[in-house]
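The following block contains the structure, expressed as structure tokens.
A single protein chain has been omitted; all remaining protein chains appear in their positions.
Here the chain labels run A and B in written order, and each chain numbers its own residues starting at 1.
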Amino acid sequence: MRVFSGHKSQSTTILFFTLFKLSFIKAFQYRGYILVTLFSALLDVFVRISLWTALFRANPVVQNTTFHDMINYMALTGLLMLVQMSGVDDRLANRILQGSIATDLIRPYSLKLFIFAQTIGDNLAHFLLFVFPVYTGVLVLFGMRFPPTLLHGLVFVATVINGAVISFLYYYIIGMLPFWLESNWYVRFVNYAMFTLFAGAFVPIWFYPDFLIQISYYLPFRYITYEAVTFYLGRTGLPAMPAVLLRQWVWIGILLGLEVALWKAGQKKLTVYGG
Amino acid sequence: MSYINVENVVKEFKVVRREKGLINALKSLFHREYDIVTAVDHISFTIDKGELVGYIGPNGAGKSTTIKMLSGILVPTAGRITVDGVIPHQNRKENARRIGVVFGQRSSLEWDLPMEETFDLFQKIYRIDDRMYKRNVEFYVELFAMQSFLKRPVRQLSLGQKMRAEIAVALLHDPEILYLDEPTIGLDVVAKNHIRQFIKRINSEKKITLMLTTHDMDDIEQICDRIIMIDQGKLLYDGFLQNFKEKYGGEYTITVDFAYAEEGREVDPRLQLVSIEGQRKVYVAHRSVIETTEALRYFIDNFDVSHLNIREADIEDVVRNAYVKG
Partner (left out) sequence: MHYFRLYLQFIKIRLTSIVSYRGSFFAGVIAQFLSYGAGFFATWLLVKAFHELNGWTPYEVLLLYGMNLFSYALAAFFFFNLAVDIENLVISGRLDGILVKPVNPFLYLICNGFNVAYFSHISLAVFTMIICFRGLGISLTPIMLVMLALSILGAALIHAAALVMTSVPAIWMLRVRFSDILYWGMREFINYPLSIYNRAVQVILTFILPYGFISFYPAQLFLGKEDYLFHPSLPYATLPVGLGLFFVAYRFWRYGIDRYQGTGT
């Protein structure tokens, strides 16, 4: 992928870090905002811990899952927000809707890298300010799990990196939709539905009925963080590793192809109709 | 007691101080400082019924803040305002019925719909009775020549058309006073001229008291009888346009590109040299001393000139002048 291998020259690197820093600083600008967001993140975690506590009160093990499993699942999924590239779609979509995409195309940088840098800067700031303190707090309080073997851990890292690429490409594609739509405010609602049902964002997919699980294999969402977390927790055995990695690569291929095709079509539309 | 009274009015705002850089951003998490900005600083004036007053000054002088206090949106920090005996912010709705306000840089029109719909809406807002509504819509559609774009969605109108529509909408309920905040901002020369003609006609035909803020000198020259000038919240001048022009106006700069270096040659002392940049020299002069035509002819007749440029004083020059002359 161009973005991840693309530090072509020193100036690109400098641009990347400048953007990264800017996004990062922006997040620190408003004291009230930080306190409020931190507090609401705490509330959110509190609600979910209360929910899981109540659910496991009657039976300590449900579908081969304990309370402790769930806390680790929740914290890990939360921490992996770092590689969720949501925000990429709005950044790209706004440029298209407002028409500034035309000037982006004639500037001497890669738009993808530009958006990637901004998103990572934003993500990292949010991660450090909210996500990391809250979820490490949870893990310290309830006990942190480690992968059963070193190999599980390595597979975890590999699947997380693949997941980040899938996430970036997915949101980048979603962000291109305004080439053909007059607005995109409703897309995030669809995303919410998809991540709830097929990515294990709030409830792990394994609690769902079989038909939903079957569908989830044909969508990219579970390959972003869900697979990685199940390796980490040891729920997926190492024999499944090649299949999971292969599926992730297949998805990267599909999304990359789609991205290139849509980008071409979008550019054509832009030049033909003038945006 | 005059119609509009402004006595010793002050308006202060508290603004958070922001500094650049990551360290400062982090610092501001824990501690932040405020600045008190005085937007309007002890201003007094009165306006009589039927006057057309230009309220002028450079950007950020406090013009809009004054208009907002006069229309009852903002409450003065100190001082007293009455409009026809009423304190605007204490009787906001009563005052609102009597005034029309147009903010030049924002719209009160319904973006996706034709003008007619906004007219209907304003009838409901101001509870205008049907007869008066019909009469006024007809009158202003005619006066502002709006017939051609009445049925088009507002978003498709040109800036000049939109401004005409804004003014018409603000006048539907027959206000006694019209406040116009930068009515010509961003318009081209032709559209500006149209708007100026309309403003003059509203004042003379409908006898509406009119106060407009602007930082465009041409607006002032062409429509205002009386000028109130402020800068940095302070009143600098209040009086007739004629006196104003005599006192502060009439200055102009001439930029001359000489064909050859004119070393050592004396230039008419009525033209004051202010800068030299190679073969380009800039002179300042005043109309009361030497007319622009005479100055131009002087250079053309006496020197080998490759390029000449005359620029009349703009509001910034005038304000600077006002400071110098006090």
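What we mean here is this: a contact is a pair of C-beta atoms (placed from the backbone, for glycine too) under 8 Å apart; a residue touches a chain by one contact, two chains touch by 3 or more.
Since the structure is predicted, the reported quantities are computational estimates derived from the model, not experimental observations.
> Just name the one of A:Val47, A:Leu141, A:Leu238 or A:Val260 that touches the chain not displayed here.
Considering the complete complex, A:Val47 is the one touching the chain left out.
> Using the touch definition from the top, which of A:Phe207, A:Trp249 or A:Trp263 touches the missing chain?
Of the listed residues, the one touching the omitted chain is A:Phe207.
> Touching the hidden chain in the complete assembly: which of A:Ile14, A:Val36 or A:Ile215 does that?
Of all options in A:Ile14, A:Val36 or A:Ile215, contact with the hidden chain holds for A:Val36.
> For the full complex, which residue in A:Val190, A:Ile215, A:Leu238 or A:Ala261 touches the chain that was left out?
Reading the full complex, the residue touching the unseen chain is A:Val190.
> Under the stated touch rule, tell me which residues of chain B contact the chain that is not displayed.
Residues in contact with the chain left out: 11, 68, 71-77, 89, 92-94, 96-97, 99, 101, 103, 105-106, 108, 110, 112-113, 117, 120-121, 124-127, 153.
> Since one chain isn't shown, list which residues of chain A touch it in the complete complex.
30, 32-33, 35-37, 39-40, 43-44, 46-47, 50-51, 53-59, 62-63, 181-183, 185-187, 189-190, 192-194, 196-197, 202-203, 207-209, 212
Operating definition for what follows: only the chains that are shown with their structure count from here on.
> I'd like the Å distance between the centres of chain A and chain B, where a centre is the mean of that chain's Cα atoms.
Distance between chain centres: 51 Å.
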